[in-house]
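Written out below as structure tokens is the structure these notes cover.
With one protein chain withheld, the remaining protein chains of the complex are depicted in position.
Naming follows writing order (A, B and C), and every chain is counted from residue 1.
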Amino acid sequence: MIPARHAPVLVTAGLFAALFILGALQYDGFGTLRVFLNLFTDNAFLAVTAIGMTFVILSGGIDLSVGAVIAFTGVLTAVLIQAGWPLWLVFPLVLVIGGTFGAGMGCLIHFYRLQPFIVTLAGMFLMRGLAVVVSERSVPIEHSVYDAVNAAGVMLPGRAFISAQAIMLVIVLAGALILAHYRRFGTYVYAMGGNAESARLMAVPVARTTIGIYALSSFLAALAGIMFSFYTSSGYALAAVGLELDAIAAVVIGGTLLTGGYGYVIGTLVGVMLMGLVQTYIAFNGSLNSWWTKIVIGVLVLIFVCLQRIRIPTRAATGSARE
Amino acid sequence: GSGSSEGGADDQLTVGFSQVGSESGWRTSFTQAVQAEARDRGIDLKFSDAQQKQENQIRAVRSFIAQGVDAIVIAPVVETGWKPVLTEAKRAGIPVVIVDRNMALEDDSLYLTRVASDFVEEGRKAGRWLMEETGGDCDIVELQGTVGATAAIDRMTGFNEVIANYPDAEIVMTQTADFTRARGKEIMETFLRAMDPADICAVWAHNDEMALGAVIAMKEAGIDPGDDILVVSVDAVPDIFKAMADGDTNATVELSPHMGGPAFDAIEAHLRGESVEKLISVNGDLFTQETAAEEYQKRTAG
Amino acid sequence: MTAATSLLSLRGVRKEFPGVVALDDVDFEVRPGEVHALLGENGAGKSTLIKVLTGVYPRDGGEMSLGGETLSPQSVGEAQAAGISTVYQEVNLLPNLSVAQNLLLGREPRRFGLTDWKQMNAKARETLKRFRLDIDVTRPLGAFSVAIQQLVAIARGVDQRAKILVLDEPTASLDASEVEVLFDILRDLRTAGLGVVFVTHFLDQVYALSDRITVLRNGRKIGTFETAELPRPKLVEHMLGYELQGTASSHASRGTVTEGNDAALEMDSACVSGSVQEISLAAQSGEAIGLAGLLGSGRTEVCRALFGLDTLSSGRIRRNGRDVHITSPRGAIAKGIALCPEDRKANGIVGELSVRENIALALQARRGWWRPIPAREKRAMAEKAITDFKIATPDADKPVRLLSGGNQQKVILARWLAIAPDVLLLDEPTRGIDVGAHAEILRLIHQLCERGMALIVTSSELEELVAFSHRVIVLRDFRQIAMIEGEDITEDAVLQAIAS
Partner (left out) sequence: MTGPKSIISTLQRHGALWPLVALGLIWLVIIIVNPGFFAFTIQDGRVFGGVIDIFNRGAPVALIAIGMSLVIATGGIDLSVGAVMAIAGAVAANLIVGTDLPAPLIILAGLGAGLAAGLLNGTLVAGFGIQPIVATLILLVAGRGVAQLLNDGQIITFQNEAFAFVGVGTLLGLPMPVWLVLFVLAAMLLITRRTALGLFVEAVGANASASHYAGVPVRAIKLTVYAIAGLCAALAGLVATADIQGADANNVGLWIELDAILAVVIGGTSLMGGRYSLVLAVVGALIIQSLNTAVVLSGIPPKFNLVIKSAVIVAVLMLQSPVAQAQLASLRRRFTA
């Protein structure tokens, strides 16, 4: 028997499979391992960001700053590398900045009781603004390590390629799964999303957890920023505009409730992959103009969320609780 | 669209075109011009709209590669960050043509050719015209494009380069108006409130849309744009010719949307085995009120 | 039982909320190995005292010490670390987490730094066994009934092996057998030297369990008494500040209801898929029907079906002899049916809104959008309810979430009486209500019957059920197993029907 709470993830996975098969029937070269693995490479930074977002949303919050953090991290990384700083210094530095920034937002949210939506909106303005201040122009990164990492990976038959980006994503995913399901922190996150007041009265360290959640989200966004800088070999202040909405959409399509408390990290990965597959499908189709692209994406999201509403009725599913 | 290559793959050319998005009327004209050109030549054009995001563009290009198109045309969102994906295209043996904005690439074997205009030169042209018109004595208000956009930065650079040679020319106020008409109007309104309009000699807008917005603001404030305050901008969209013909703005530098033709020419030449120039320049001219009415007719008729 | 050394001691504790002094110079002392009952009317300050003690609220004055050391917790965690384990009033724990996670939150067994799920579930099962609860601990807590949730909350508190165990109305949704289980456990803990603070409105339980009693009234301490030396009427007088006249349990007023007339509300072999099966009942005007049964027997579900919250899969509902189709609370209200829900926090109060708005809400909903109740009328309604029901609030503008639990219940009752329904469904109306208010509500039930209202009331307190019912329907496993009428209604009869 499948527990009802797993249904949304399975529905999303089913939709993914259906769309993949549809594409494979329609277009040459679609139903290949290569296209499938490309999804991991091309969406790695989004997936990493969305994984961080999952923790935030599970706790009942939201983080609008992630796109801007990616941009800021990318620009700062690029500028520092071009200024001749060594990578082993640059990467830890930007990650620490990211984490600290998130912790700062967490402090505002917890200690000053400000609403996450607004705090992270201000954080988004700040990070985007700082990115522009660091460099208005996009900054190319010329570094041998970048070239090496971008070339690294495992080539499979059929020109399918497991890239460094994909490997990084898998590592982050594994870490997030452990954090969510095998560490106290994860339980606290779910607890706060279930009922913040109860969580407090059950001695959940709310301050530490809130700060940790936003620090984690920003940290992962900074990591995604580094991955994005590899993906594009550059840093650009206007990169990843609106990415927070993509991340939120992926989390929700992956079956996590925006009100918090219910959902799974793994669902988010499926959500990101599904959204990436939609884009691939549209690119393979190649006949949609700009506005039809938007309309089709909107309609597909609509269909996905509507399909998710179809669930096993909860009462019947939980009918055997009595002694 | 069903299967892309049912036997007849060899006689019909399949080209993937990755466009920035549809953020302005000019961009839409550009897209439509490329699509029309492809239709005329019988090219199967795979169009992808990136909605202003580089990551979407990279994804689209990688999809094109996976699909095995014959060539790829990219109008990049931003100059940097193309080396990895172009390397991949090169490995797959797919020629890439860059149109519109430039790409910062050291290795020019990564692309077939660039069909490009030069934003810095556009700024210079606008600056030169204004300096000639005013004898180098002019207090200018500037409407910048989106902060961080290459077009904005380069046009500003070119323009400032020119006016630096004229000690009496100065930019007295500047602010971003995000390349849009509405913001152009709003910012101009504030400028007019902040200083005495009589002290403003000219408006320099990084695109036509913002100039058209500024024109509305000036008219509402009882100022005669084009006479009391000169207006110079870039793009040469049809609306600006109408405004120039009405005497509301003074000059515009053309950014041609017809880059599809040269791009397809280059691809076809390459596939025939001919060699292709690395840069195909499509720098536009500066238009003034004299020819505006005529140009407007020409551009709206087709 | 004369160990004079105190385990926990509070001196001159003070707590103010805007407009209320919730605690005024309160001294309180708990000895090791005693069960100390903390009593008082609704709004007397019991919960506030507990929250100050456990670091939920900062205190505005006074000192506290535990085992000789000063105590000044800033959070529940610190209080717990110091040795105070608490089950708060109306904390439903975390419905989204599994039972095991709820039990062991923050104390999960770990292996190599990772949660050991297997051991955790085993430990949880072990703990619950003590409470004679054999449920699937891996399922989310929200899937279980309120009673099970409350037992889990208590188990969580007991399991923490603290020096002091604080229970704020732990038995509100438990039935007799479960209360007995709990008391056995508490007696064990007492023997082991724990101090137990016990808040309740069930005076029977106070006398069954506690060693000493502290009474609060209006935030002030009235006194601490040895339970054995405080007769019950005296205790009630301390709590209320006046003497309570004659209890309301007079069978005399149980008039004979004429059969044969069309019932005000009738349910005819009603089934709801996944819920009640073949329920038939009829409530005449002026009659109170009691629904009895163990927890989870389906009493709430009967009310839900009558109120249009669940739709019937078969069977029918009749009002005054005419078939009616009720598909929503709105529809039910339009037909003169009202429901005072069991879960007050989730389905009753609208916490942010003022007392006045909460009272006016149902009436306004019935009048519709276009006929707003004039401000003056609303004010008058609220003032009247506040005096009639003795709702403890400084003014009608206070957000209802800031009222004490019992007073919130009164607000909801006032809301429903404002629409003057013909049929009133009361699901556990006396839960968390103090003795004074308790008596008032029982009196109210009689009054409403006399005025010709039909009532359907569920209650876990058989004594009161027997007192006011004209007819008792006993449920088990979502089915009707017995109906007891007239003079046959006795606690024993009902108990026997339940147990049969």
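In this text, a contact is a pair of C-beta atoms (placed from the backbone, for glycine too) under 8 Å apart; a residue touches a chain by one contact, two chains touch by 3 or more.
If you're wondering where the values come from, they're calculated on a predicted model, not measured in any experiment.
For the omitted chain, the shown partners it touches in the full complex are A, B, C.
The omitted chain makes contact with just one of the residues C:415, C:431, C:446 or C:476: C:415.
Only one residue in the set C:21, C:271, C:324 or C:350 touches the chain that does not appear here, and it is C:350. From the options B:189, B:228 or B:265, the residue with contact to the chain not on display is B:189. Touching the chain that is not shown, out of A:14, A:86, A:158 or A:298: A:298 (per the contact rule at the top). Taking the complete complex into account, residues 108, 111-115, 117-119, 121-126, 128-130, 132-133, 136, 245, 248-249, 252, 257-259, 289-295, 297-299, 301-302, 305-306, 309 of subunit A touch the chain not shown.
Listed here are the subunit C residues that touch the chain not shown: 307, 309, 328-330, 332-334, 339, 341, 346-353, 357, 360-362, 364-373, 415. Residues 22-25, 27-29, 31-32, 144, 147-148, 173-176, 178-182, 185-187, 189-191, 193-194, 209, 212-213, 216, 220, 222, 239 of subunit B touch the missing chain (whole complex, contact as defined above).
Just so it is clear, only the chains that are shown with their structure count from here on.
Taken chain by chain, the contacts run in an open path, each chain touching the next and the two ends left apart.
Chain centres computed from CA atoms place B at the largest separation from subunit C.
Of all the chains shown, the one with its CA centroid nearest the global CA centroid is A. Here the spacing of subunit A and subunit C, counted between their Cα centres, is 43 Å. Residues of subunit A found to touch two or more other chains are absent. In subunit B, there is no position where the chain touches two or more neighbouring chains simultaneously. Within the complex formed with subunit B, the residues of subunit A that make contact are 26-30, 32, 34-35, 38, 41-43, 45-46, 132, 136-140, 142, 150, 159, 228, 230-243, 276, 279-280, 282-291, 293-294.
Residues of subunit C touching subunit A in their complex: 56, 75-77, 79-80, 86, 88, 91-97, 101-102, 105-106, 108, 113-115, 133-136, 139-140, 143-145, 148, 156, 273-275, 296, 477. Per the touch definition, subunit B reaches subunit A in the complex via residues 1-5, 16, 19, 21-22, 28, 31, 35, 45-49, 51-56, 58-60, 62-64, 66-68, 78-84, 87, 92, 104, 106, 146-150, 153.
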